[in-house]
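All protein chains of the complex are present and in place, except for one that has been dropped.
Chain IDs A and B follow the sequence of writing; residue 1 opens each chain.
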Amino acid sequence: MATTAQPTAPSTPKMVTLTIEGRQVTVPEGTSILEAGKRAGILIPHYCYHPGLPVAGVCRMCLVEVEKAPKLAPSCATAAADGQVVHVHSEKARAAREGVLEMLLINHPLDCPICDQAGECELQDYTYQEGPKELHLKDPKRFHPAEDFGGDILYVTNRCILCTRCVRFMDDVAHDTVLNVEERGDRAVIGVFEGKEVTNPWAGNIVDLCPVGALLSKDFLNKARAWEIDRAPSICPGCSQGCNIMLETRDNAVVRLQPRPNDEVNKYFMCDHGRLDYRWIDRTDRVQFPLVRDGQSLVATDWDPAIAAASKAIAGKRIFVAASPNLSNESLFLLSELMRAGNGTGAFTVPTGPEAPLPGVEDLSLRADRAANGRGAETLGFRRSANPLDGMNDGDALIIADCELDGIAPEQLARTGSVVVIGTTFPQIARMASAVLPTANFAEDEGTFTNLRGRVQRFTQARPAPGVARPMWWVLSDLLTATGRTDATFFLASDVFAALGKSHPAFAGMTYDSLGLRGAIMAGAEGAR
Amino acid sequence: MTAAIPRNGHDGGHEHGAPYQPVFVGARRQELDELFTKYPTKMACLLPALWIVQDERGWVSEEAMAEVADVLELTPAYVKGVVTFYTMYNQHPVGKYLIQVCTTSPCNVCGAENVVGAFLQQTGCGELGVTSADGKYTVIEVECLGACGFATPVMINEGFVESVTPEKVPQILAGLD
Partner (left out) sequence: MGYPNPVSPQETPVLSQYFGNQETISLDGWRKVGGYAALQKALGMTPAEIVDVVKASGLRGRGGAGFPTGVKWSFMKPGDGRPHYLCCNADESEPGTFKDREIMRWTPHALVEGCAIGSYAIGAETCYIYIRGEFTEPLLRVRQAIKEAYDAGILGANAMGTGKRIDIIVHKGAGAYICGEETALMNSIEGRRGNPRIKPPFPAVSGLFAQPTTINNVETLAAVPHIINRGADWYKSMCLSNPKSTGSKLFSVCGNIARPGNYEVVLGFSFKEFLYDLCGGPPKGRSFKAVIPGGISVPIQTMEEAEATKMDYEGFIEQGSMLGSGGVIVFDDQQSMVKQIARAARFFAHESCAQCTQCREGTAWTTRILERIRDGEGTAEDLDTLLLIADNMTGKTICVLSDSCATPVVSGIKKFRSEFEALIKKTTFHPVTAAVA
C-alpha cells in the first residue's frame, strides 16, 4: 500500500522500556541501566560512576544480573535496552557485590574512628547494606604513608579504593591533569608530580567526589563528625555564578560549604574560593542589639524605640542607600521602596577578582563579580558604581545597608543629614549614626539571590542570628510601616517575595514553591523560558 | 616471609644533583619530529619518546618526564602515570649492565631461580635490584620474556641471551666488557 512520504519529525529520542527489580521504567535510548535505576527509584551501589564524569566502569560495584545475558553487567557502562529484565538484588548480583566489598576492605584500614569521612562514607554505607559479615583475610594489610597533594588536599593513600573519580575530574572537567594513577596492581596509588601539586581553583571538588576518606580537605580536617552537622540548602555568596550549596553547621558554627547539584548552574561543583571562604559568616564583631544615639554615645535598646529613632532620622529627608550586593532580593526590594518613598537613589559596589572557569562545564566559572546579588541590586534600581556613595546629595539621610563603605573618607559622611546603619556590622566610619539596626546574614535568613544569568535562587536559614538581630527585610518592613505605609507589614520572606513579584515584572509569577531548589530565570533575561 | 610484589621503579640508588640537560636537541629532536609523522596525536608519541630518553640516558628521570611532557604538550603528572605503568622504563639509574632474569613458571621449572642466584653471587650484587658497588651490575627478576623454550632467557640491557644455566654465568659476565 503506497504511503506518502512524511517529513521527518524534529528528533525526539527513542525511548526504551525495561524492568528493574520488578519496576517498569522508560528512558531515552542510550541511558545506562544505573541511571534508569535512579529513575525507577532504585539506587544501584557504585563508586567510580558519577554523573558529572566520564564513565570508567572500574570499581565493579554496580554489577547487576540481566536476564538472558551470560555475565553480570556493570550497570553504569551497560545501556538500557527494550525488554531488558534487570535484577539488582538477586543472589548472584549480591554475591558479586559482596565480593567487591570484601576485596576493597582487605587493604582498607579500619580508620573509621579517626577518619573524617565516617558517617558520610560510601564504603561504610554499602558495607552495612550488603557487605561481607567477616573478612577472610589472614595476611597483613599493605601500608602507604599519607601524602600532602598541595592546596587544601590531603591524600590518605591507605584508604584509597582507586575509583579514579579524582583523576577523571582533574583531567576531563578541570582540564588540568595534575593527578595520575601510578604503578600497577595492588601497588597502584593516585599521584601528583613533585613540584606540580594540586592548586587548581576547582580542586576542592575531588574531596567531595572521593567516596571514602582518601582525599580530605585540610580545612575541614577533624572539625566535625558527619552526624553532628546540620545542613541547609543555600547559595554561595562568593561570586555572581550563584553555585548551589549546602551550608553546614555544627552547633550553629559554620564548618563547611559543599556544592549542591544544579544542572542549570553549577552541575555538581563549586570553586575553592567560594568553598573555603565561610569564616566571615561567624565573624564575632556583629551588631547584636539595636543601638540609638543618646548624646555622644549609642546605647543598646529594644527594637521598637530603635525603629522609631531610625524612622525619625530619615523622616523628611531625601534618602540615599549604600547597599551591599550580597543582600537578598527581598531586602533590596524593601530598601528600594524606602528609597522611592524618600525620593532618593542607591548605589552598590562590587569587589572584583580574576575569573576562573571550569572548562569541562558549560557556563561555569568563578566570576569577576565577587558578590551574590549584583544583578538583583541592578534589577531593583540600585546603581553599580566604584563609589558606594555615588548619587548621594548633601543633606540626604544615608542608610548604610550592610555596606562597609570601603574607600570612603569620614568627611564625606559629614555632609549627610543623618546616618542610619542597618546591617550585620557597625562600620567605624559611621559612628555618628543615629541608629544601628542589627540584621541577620544570609546564613541566618531566608531569601533569594539573582545570579549573573538572571536566575533567581532560594537560600534557606542554617542557624539563628546572634543577639536579637532580625532579617533585614523584617526590619525594613517595620521601618516602612513606621513611615506610614499600610501595605508593608511582612511576617514571611515569601510574602515579601510575592509583593516583589507584583511590583517588578521580572519577578512576576514567581513563588518560593515555583523556584524550589533549582531556581528560575527572571522574565526578560536571556535564557528565560 | 613472602616478598612484596615489586614496584616498577627498580628501587635503587639515586643520582640527582647535576643540572638537567635536555634530551630532545639535535639528532634526538629530529627523531622526535620524525615520530610526529607516524602518529595522528602527540600523545601517541609518548612511549617512543620515552624510549629515546632511555636510549640516551639509561633511565627516565623526573626532569626527563617533565621535558617529554613539554615537547608532547602533556602534563608531567600524566607522563609519570604512564612511565610507572611500564616496567622497562627505569625510574632510577641502574648499573652499567641491567641483568634481567625470567623466573615465570615455564622457566621456573627449568631452574631459573638458580640462574638468579648465580648472577647475584658472581656480580657481587648480593641482592635483587641493588647495583653492585663498582656500579657495573644490577640484577632483577622479570616476568616471562617470551623465550620459554630457551630456558632460562636473560636480558642484559637490550641484549637477549638464551638458554642460560648457572654454569654459563661466568662466561656471560666475562663477555661483557
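Observations on the model:
Just so it is clear, contacts are C-beta pairs under 8 Å (C-beta built on N, C-alpha and C of every residue); 3 or more make two chains touch, one makes a residue touch a chain.
This structure is a prediction, so every number in the text was calculated from the model and none was measured.
The hidden chain makes contact, of the residues B:Ser61, B:Thr75 or B:Thr103, with B:Thr103. Touch with the chain that is not drawn comes from one residue among B:Ala44, B:Val71, B:Leu128 or B:Leu176, which is B:Ala44.
Within the complete assembly, A:Ile161 is the residue of A:Val66, A:Ala80, A:Ile161 or A:Ala309 that touches the hidden chain. Even with one chain removed from view, subunit A keeps its contact list with that chain: residues 55-61, 63, 71-72, 74, 77, 96, 99-100, 102-104, 106-107, 136-139, 142, 161-162, 181, 183-188. For subunit B, the residues in touch with the chain missing from this view are 2, 5-6, 8, 38-41, 43-48, 50-51, 72, 74, 81-82, 85-89, 103-106, 108-110, 142-151, 155, 158-160.
The rule we apply is simple: only the chains that are shown with their structure count from here on.
For subunit A in complex with subunit B, the residues that touch the partner chain are 142, 176-187, 191-194, 196. By the touch rule above, subunit B contacts subunit A in their complex via residues 4-5, 7-8, 62, 65-66, 74-78, 80-81, 84-85.
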